[in-house]
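Of the protein chains in this complex, one is absent; all others appear in place.
For chain A:
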């Protein structure tokens, strides 16, 4: 494997069925678009190495099925993810309305609370938009998420979305570092820091 890879990040794509999760992923990893992509069963998995600010990160991206019934199965994969992409379809309001459910689910099953979340409004190439960009923005702000609108078909914003997410993860302390770095708090000051007869800081008795 490449020696210079800074870290491997686990990224999750979730959202209602048919919003284009797999298409976004396919656009990002293979830079292709397939209008007839079969509905995902369970979870799918792709890998891509990207470079953000000179840091190479290997992304293990888990693409999940959006169907209600699969939801009982997929939350197990939320475990250990550092970033999540929550997708809705700008041409279908119901996919936007369901976002709250997804966030609750994320909160319930996610093992860490500092996970970086990104909201992606997909299919902006389509004419019949139902969800305004501002609504997406508002929602993202309310839940402290990154926000971008994208189109897997025209390639708009896809690359950018993943890069932003990774950059944010790398900037978040404690989210991705191997825990070898010592970041423990020091609670007591060292009493014996000084060698020598004085014993450092002593009292008269």
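Just so we're on the same page, contacts are C-beta pairs under 8 Å (C-beta built on N, C-alpha and C of every residue); 3 or more make two chains touch, one makes a residue touch a chain; residues count from 1.
Just so we're on the same page, contacts and distances are computed from a predicted model.
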Practice problem: Determine which name in "Rab3 GTPase-activating protein catalytic subunit", "Trafficking protein particle complex subunit 2-like protein", "4'-phosphopantetheine phosphatase" or "non-specific serine/threonine protein kinase" the UniProt entry assigns to the undisplayed chain of the complex. | Solution: "Rab3 GTPase-activating protein catalytic subunit"
Quiz item: Touching the left-out chain: which of A:47, A:97 or A:160?
Solution: A:47
Quiz item: For chain A, which residues touch the unseen chain?
Solution: 16-18, 29, 35-47, 60, 62, 66-70, 72-73, 76-77, 79, 92, 95, 109, 111-112, 174, 179, 183-185, 187-188, 194-198, 200-205
